[in-house]
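I have a structure here, written as structure tokens, and I will follow up with some questions on it.
As you look at this complex, bear in mind that one protein chain is not there, while each of the others sits in place.
We just call them A and B in the order they show up, numbering each chain from 1.
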Amino acid sequence: MEIFNVKDLTFTYPGCASPTLNKISFSVQTGEFIVICGETGCGKTTLLKMLKPQLTPRGQVSGSVVYCGKAIDENEKVTAGSIGFVQQNPRQQIVADKVYKELAFGLENQNTDPVLMKRKIAEIVNWFGIESSLHKSVDTLSGGSCQLLNLAAVMVLSPKVIILDEPTAGLDPIAAERLMSTLRRLNRELNITIILTEHHLDAVLNGADRLMAMEKGEILCFDRPKVVFSQLRNHKLHHVLPAATQIFYGLEQTGDSPISVKEGHAFIANRYKNEKKSISVPQTDIRSMPVIQMKNIYFRYEKHGKDILKGANLSVNAGECFALLGANGSGKSTLFGLLSGIFKPYSGKIRLHGKVACLSQYPTDLFVHDTVLEDFKEIADLLKADDKILDTLIDTLQIRHLLSRHPFDLSGGEQQKCALVKVLLTSPQILLLDEPTTGIDAFSKLALSDWMHRLQAAGITIVMATHDIDFAAEHADRCGMLFDGEMIGIDTANRFFSQNRYYTTSAHIMTQDLFENAVTNKDVIKLCLENGVKS
Amino acid sequence: MEREDRLFFAKLHPGVLLIYFLCVIGLTMFSFHPLFSLLSFLGGLVFLGFLLSHRQWLRYFFIDLLMILVIAVTNPLFSHYGVTVLFYLFDNPVTLESVFYGLNMAVMLVSVMVWFTCFGKIIAADQFLYLCGGSLPKTALTLTMAMKFIPQFQKQAVRIANAQKALGVYNDSSKKDKLKNQLRIFSTLLTDALENAVITAQSMRSRGFGTQKRSNYAAYRWRHSDFAFLAVFLLVLCGILFSLSFPELHFSFYPTIAKFQVTPVAIVAFCCFAAVVFLPFIIEVKGNLKWKFLMSRI
Partner (left out) sequence: MKKSFLKYLILFFMLPLVVIGGSYLFRDRQFVFLLVCVTLISFLPFFLSFEKRSHREEKIVLLAVMVALSVVGRVLFFMLPSFKPVTAIVILTGMYLGAESGFLCGALSALLSNFFFGQGGFTVFQMLGWGMIGVFAGLLSVILKKNRPVLLLFAAFSGFLYSMIVDLWTVISIDNSLNLARYLTLLAAALPTTIIYVISNVLFMLALAGPIGRKLNRVIEKYEI
């Protein structure tokens, strides 16, 4: 049965010259699991909002959207419950202060009888297994739990379809996987249609029926994932493809591409020899002078609280990029706080050679004025810095066109760059980046990697705390993991990831028993080519 | 569990609790008989004893005594009614009547304070909002949302403060600088809060807010104990209100201190009032005895 039928949908925002959506046509069947991907600005969020009348933006519309055989704006009361929508920001979507109130919210809106309300909530609580959290305050929940709560709050209205706009942005990999597996369960067990957008396809494609690739307001391709991949192989969007697929196309193969790690392993094992098992890693030219030395650091927030850091040791060399890995809550932000001087350890010594600057996960924390330029000027004036420095930074990061805009109007990647300029104006020698890759798309990640290299070339040492294993493997010189209050496994990126069995890149997991130290996609491709095809 | 949650009294329906507290506070605040004030003071202190630790209660008690003293002593400075002059201060008579008036006033005011403290500990925001939700749903929703934002904003304020401090450009040596920094943090917090408000509004709209009248999630149920309590309470309350229409319960201090009249009506009134203010105590004792009895049976 058809649940959505979109015909020639064109949408233009008021005041915009060109349409955001251009003659989009597609249809979705009940029970499908659809994933939409595309660069930032391709129109995927707008398209999702056109499928939910309560969120449809104002503007010029032509074409039609049919939901369950009727025009979508025909019965708003029904579609409010029947079409569920979960947005990106986990905490901001929550309306109430306690979990049970949030679950009741939608039902209260529908003037549900209190007795029936309790039954419906009981059903959902049981299905999600969150009975113990029912009376908890929402501010005690983690980001991942908040997003699950948002999902539950939507489910309580018995929707036929759930639409999600980048639901895992800002979540750590474990929380993201928990959310995705819940969505898969919803789809498989309850036959609920799922439509979601994502940047990082690796985690999402498992269980997906069809994939839609969008560009500049048009659909490039909408078909089963493997079909779409073969269409995208030479398109710039190939950066969003899963590791196995990228390796497949990197090796110039044709036919059905592998998607999962399992398929990738099978492909490589069957096709390529593995006589040459290791790749030579070029020695990076690092001056081995340490800029950060943390010796035996102990820290806790309260006098009788738990130790966050217990004898942590860390040494970072000049000009290198060090990736600080570890689970949520392991203490990475605390460590950064210690390095930036906000906190002081109660035991141990920290020696820093040079000024430290920190770019937090929330770049908007640093914005004070109404335009970007005013923010820059304020810092420049306070530091009595040369105008030339500011100009150079603006041009290096290519943000001149953003100067007159309001900081809160910019996209995540743009905000990050502007906050970075503010931070760099203080001329630091050491730059701390806290989760720089959360919520930004693959292209912004490339740009990020680019300016990080440039900064390193200018002599700045970078320490980045990240969940993004692939990014760390590609970019970092050395890695270390924060576990149980200590730094463990400090080593070069290649050795760190090739010696791990689980906490490592998809590329390495795929080739663990074939090659010794293939950590990035490029490594795998190189080794396969060097080995040659099996005869 | 918090100390207050362990009370049997606290398990009554919020509506019942609200009526109880409003009546006790109202009766204390609006009636003026010294015996009422004294009984209320004692009842409140006894109730507070269940809610605070020994040390906290003692501290509270001594502060109360101090306040009573201060108010009682300063009253004669302002009101000069009364016949029995004790001495003259700055050409103004300090009368015995005004001292006792002040004493009564002080005990009454402090009792109101004590009962409000008990009220604050027993009825949390949640219960209050539940009661509002029935008759003032939009107001209740606004308050619930504000309750959600408050801890969120507090955490954000700390986060913003750390980020701006780490920048290392803002001084915080002088008090003026500290103030400027706090203002800047507050301004950033504000901007962020207003910008993100749209997302919350969208979340409301997408779940059908405003399309029809709202119902209220039944977080609390009416139980037999609630009805029983209300019945007893209303009976006793009527007793008090009825007796208030009689003159013997209206005590006056000026021009001379009235005499205590022990009439049947008065006795009924005082017994009822004592019953009202000690009701929580009675419920606690009864509850504890019942538990002990039930446990001994096992």
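One rule holds for everything that comes next: a residue touches a chain if its C-beta (ideal position, glycine included) is under 8 Å from a C-beta of that chain, and two chains touch if they have at least 3 such contacts.
If you're wondering where the values come from, they're calculated on a predicted model, not measured in any experiment.
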Listed residues B:R6, B:R59, B:R223 or B:H250, member touching the removed chain: B:H250
Touching residue (missing chain; options B:L65, B:L179 or B:L234): B:L179
Footprint left on subunit B by the chain that the document does not show: 25, 29-32, 71, 75, 78-79, 105, 109, 112-113, 116-117, 119-120, 124-125, 128, 135-139, 141-143, 145-147, 149-150, 153-154, 157, 179, 182-183, 185-187, 189-191, 193-195, 197-198, 200-202, 204-205, 209-210, 241, 244-245, 250-252
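The rule is simple: only the chains that are shown with their structure count from here on.
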Subunit A and subunit B: spacing of chain centres that average the CA atoms, whole Å: 48
Contact footprint of subunit A on subunit B as seen in their complex: 126, 137, 141, 144-145, 147-148, 151-152, 155, 159-160, 162-170, 184, 187-188, 191-192, 195-196, 199-200, 202-219
Footprint of subunit B on subunit A - complex, ascending: 52, 54-55, 76-77, 80-81, 84-85, 87, 89, 91-98, 100-101, 104-115, 117-118, 121, 137-139, 150, 153-154, 157, 337, 340-342, 355-358, 360, 362, 364-368, 379, 382-383, 408, 422-423, 426
